[in-house]
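Not every chain of the complex is shown here; the ones you see sit where they belong.
Note that the chains take the letters A, B, C and D in the order they are written out, and that residue 1 is the start of every chain.
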Amino acid sequence: MSTQAPHLKTANQETGVAGSRGLSQYLVMPVVLGIALLALYVYVSLQELDSIEERSLNAARLTRAVWEHIQLTAVSTLLTLLIAIPLGILLTRPFTRRIRPYIVTVLTVLQAVPTIAILVLLAVAFLFLGFAAAIVGLVLYAIVPVLLNTMVGLEQVDDAVLEAGRGMGMSRTTVLQKIELPLAIPVMLAGIRTALVINVGTAALVTYINAGGLGDIIVAGLSTNRIVVQIVGAALTAILALLIDYIAGLIEDLLRPRGL
Amino acid sequence: MTSADSHETRQVMIRLEKLTKHYPGQQRNAVDGLDLDINEGEIVVLVGPSGCGKTTTMKMINRIIEPTSGRIILNGEDVTRTDADQLRRRIGYVIQQTGLFPHMTIGENVATVPKLLGWDKSRTDARVDELLNMVNMDPEIFRHRYPKQLSGGQQQRIGVARALGGDPTVLLMDEPFGAIDPITRDRLQNEFLRVQSEVRKTIVFVTHDIDEAIKMGDRIAIFKEGSQLAQYDTPEQILTAPADDFVAEFIGRGASLKRLNLSYVGDIDPRPWPTVSVSTSIAEARETLRNAAESALIVVDEAGRPHSWVSPEELNRAGEGSSLKEIGQTPRAIVEPRATLSDALNELIAARYAVTLVVDDTGKLQGVVDIEQINDSIRSMRASAVTEARASLGGEP
Amino acid sequence: MSFLEFLETRSSDMVELGLEHAAVVGLSVLLATIIGVTLGVATYQRARARGMVLAITGAILTIPSFALFILLLGPLGLGWPPTVVALTLYGLMPVVRNTITGLRGVDPAVLEAAKGMGLNRRQRLLRIELPLAWPVIITGVRVTTLVLLGITAIAAIINGPGYGEFIFTGLARVGTPVAVNLVLAGALGVMILAVLFDILFYTVRKLTTSKGIQ
Amino acid sequence: ACGDAGNGEDDNGGELAGETFTVGSKEFTESYVLGYISALLLEDAGAETVDQTGISGTATVRAALESEEIDLYWDYTGTGWVDILGNTTEDLPDDLYQAVAEADEENGIAWLEPANFENTYRIATTESFASEQGLSTMTEAADYINENPDENGLCAASEFINRDDGLPGLEEAYDVDFDAVELDLNLIYPQVGDSCEFGEVFSTDARIEANDLIVLDDDQDFFVPYEGALTLRQETLDEHPAIEELHQPVSEALTDEVVMELNGRVDTGGEDPRDVAEDWLMEQGFID
């Protein structure tokens, strides 16, 4: 009888692992982020703000910055996915084998160019500024993580499974839809979530070309040497990033094939 | 090489011409100039040593592997260069490594081809249930499981069910029953043969089990290394007239015993045996036995069904007043006409007097089978096989 | 002055800054890889730890580079040290995420065989799981390298090494003829480095990924 | 920007022989030129220098000074008052330099007497726009904007937008509403006339001229004075009082015109800031 208890424990643990993440686990992140926001609020209210700080930290301005930031991230991520995923798929098809390395290199090279340089060049050489220019900069920066992970994810799919699919007469498109993509999802999502976080972070830079976002707040804090403002801006960016990543995680849990 | 011209009336469904596959970086061709005709509606079994190129050959038929050279002709049409997807949709495929889709449930796996073909949901569901039942897996229990939650043999059966989903006319099966226990396997084989007798698909079937090859194959292609055809013929011919030592060794010891699986008790005339009815008196029975060449009598009941064996000792021991009903021993070795000679032999080697009783459908005694008859039957098969082999040899240029 | 002429007159600077840029990125990538893979390995089997490491490294990546460089200036000063530290911190997330994803993608049958043969945790990791996850991990490292090549430019604000100097000097001269040349030269330098790193990665991936899984 | 250190080695007799100073600067042209002027003076006095010019942002370079990463850099009195000391301009003292220098003593930072130039905020517009609309003062501009509320775009950097002595105060002083287009400081010059009608500029910046801009007169005297002054840690100054002596005559010679010309040689002439500084110092006879 003495051995009975530990056995039960083993069984329970397994149920926990095999079952989907418990509700409590889904709640951890929102709660943590909520507490962080609250702490930030308390911290700011305890400070005596001078006129410069007040100007930056009023609710309307912060809401606008956050909303702009979300728009920047959302649009750039959407565009990134629209470009990178189809491209990643194309570049893993046999008929692109020859051009694959060149295209990947070109994109890689574009990705490496510092966003700040892209923004400056767009502004100076083409007088291209604002939201649209910001999106160009962000998209160029985020394509590669998504592209590379899409490609690797697709390449990793078990040959036997692909063979079975093709052997059943699925067309290449069907094999792609029904088998390759679902099985590549975990690796692809890793890239997408990386891109999302990078986008949230980089979007702070586009304040320099009149594209708004939380960068406005951070740079205002930096340029006027107001620590509170910097902290609020940076903290909001990080909280936003974690929130977006958390939502991406929820989507991943929905999309991640269950049998794996 | 023994050619297979005997079924000239049948149409050739799959013709392989000088089919060759060379894997990059390897010294030898995995398949080397293979010529093979597979008739419509037949099950052709490929057997041969591990690594001889069976899987490679199969995969070239549905162009999962592109041949290095040679042609594949399907139903008269050269498909070596046509659209591979179109081709494959006409051909079911059971892959050696099972290759279930890990992200789909069992039900979804099996429904793959029906969905591809655009069947509606109720038809698809019905088909899935039908196929799961056919491979002996309760749909209620398994439909919603994922592949990793199945045992090895269960996974393999799902692989078979999945390949049958769209009811393809041509089926390639690479060791489909390799991981399945004998009972389930036997059931699957029988189910398969039953369906096949109705719908007559063209099936290429790889197995490493020579018994399975004999049971399932209309013809067997025995390969040596590099997909060299050692013999391509009916199971009967291969067992009775192996083309060379390689084939003989491959079918292994016990070829004659295996051969018996292909002949039926109904095909031979049972030998008569001295028989008396239960109503016969003991004295009369003694008299009958005295005049018989055998050392025991079979007692049959009113309907002519075997009732017991009686030996001379038993007859002698029995008192005058006793009836045949009460003495003797119940016979155990009894077979029906549709039993194989192998079944009969199995019974007789353990049976009293080394004979098996043969009864008809109603249970009425037809006679007995003993070793002499089995021996005769084997020997005549062999003689006719040799004649046939000679004839087909003569028929070739 | 045309761009080509400009490049010619500043060619020695191009090379010198290029070497610096490559060196600081190379060093940071190396550190980020070591730390990131370690973190990934330490956490991939536990959902909560995994989530935490990803959240933290992700949050780091969202700290604006300006802010982080300035933050590090106090304790670490100017130039190389804060640059390497900041870049290493930024580089963690793609490595960690891909390490975790790669390790979790290893075929259970293979793992089971390894377990069954008595390979202990460490041996399984070093001999089976990491080599099999390697294509995914090295993709993460590659992404990190590209991200860092870009961020390094910003390190110029604390006089960090690399082409950022060209870019920021250019930026400071915007509105003058030399500005575009400077920014372009900086961008071009980084692009050339990206190509070189890519070739390096291609080679490294080829050499370090077993032929059995290519 | 890759000026080599230690040019003063041959002059062993200098007062600062054997000493080493790390010279910093901000990331814009003028700051570089001033930084090199200081470096060359120190070298001429026998010291060795380490080049850390081009640090971005006031906060950064100031932090570098406090953490002893650099030993000296040029800053501006107005910047010191608002940015560094955290004041606003509502309570602007009369003698700004004095106030800043005194207040910063607490932080252990010394401000040398300011130079003879001022690099202050100004609002500029394109020459063509100004002449078409007949604008030459801020008041005129304000009137124009109030008549044409759509043409109120002002390209400005974050710092200007957020400072009391920047946009908010300006709007109040002239009773006008600008629509701020937030850009990097450096992007403003070429953008005026495109993304915005007006732009925030630094008064000594040569790019004003290079981009055909015209500075509007601050007729209400709104902008705070931004006199350039060398800042360094008090202890450095105490150890090497010679630094102050070396800079005093040079500071006097650095007038608005001189500084604007030096900036122009770098920005539009494409010359190296160190060369420009050296040329000028030699020409003026401050070094040989």
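By definition in this document, a residue touches a chain if its C-beta (ideal position, glycine included) is under 8 Å from a C-beta of that chain, and two chains touch if they have at least 3 such contacts.
The structure displayed is predicted, hence computed values, not measured ones.
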>> Could you tell me the overall stoichiometry of this complex, given each chain kind is only shown once?
In response: A x1, B x2, C x1, D x1
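Definition applied: only the chains that are shown with their structure count from here on.
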> How many Å are there between the centre of subunit A and the centre of subunit B, using C-alpha atoms for each centre?
Replying inline: 58
> When the centre of a chain is set as the mean of its C-alpha atoms, what distance in Å lies between subunit B and subunit D?
Replying inline: 96
> Roughly how far is subunit A from subunit C, going centre to centre by Cα mean, in whole Å?
Replying inline: 17
> By residue number and range, which residues of subunit C touch two or more other chains?
Replying inline: 66, 70, 171, 174, 179
> Mind pulling the subunit B residues that touch 2 or more other chains?
Replying inline: 148
> What topology does the chain touch graph have (line, ring, star, complete, other)?
Replying inline: other
> Where do chains touch, given as pairs?
Replying inline: A-B, A-C, A-D, C-D
> Mind pulling up the subunit A residues that touch subunit D in the complex?
Replying inline: 50-52, 55-56, 120, 123-124, 127, 129-130, 207-210, 212, 216, 219-220, 222-226
>> Applying the document's contact rule, which stretches of subunit C touch subunit A when the two form their complex?
In response: 47-48, 51, 54-55, 58-59, 61-67, 70, 93-94, 97-98, 100-102, 104-105, 107, 135-136, 139-140, 142-143, 146-147, 149-154, 163-164, 167, 170-171, 174, 179-180, 183-184, 186-187, 190-191, 193-195, 197-198, 202
> What does subunit A use to touch subunit B in their complex?
Replying inline: 158, 160-161, 163-172, 174, 178-179, 182-183, 257-260
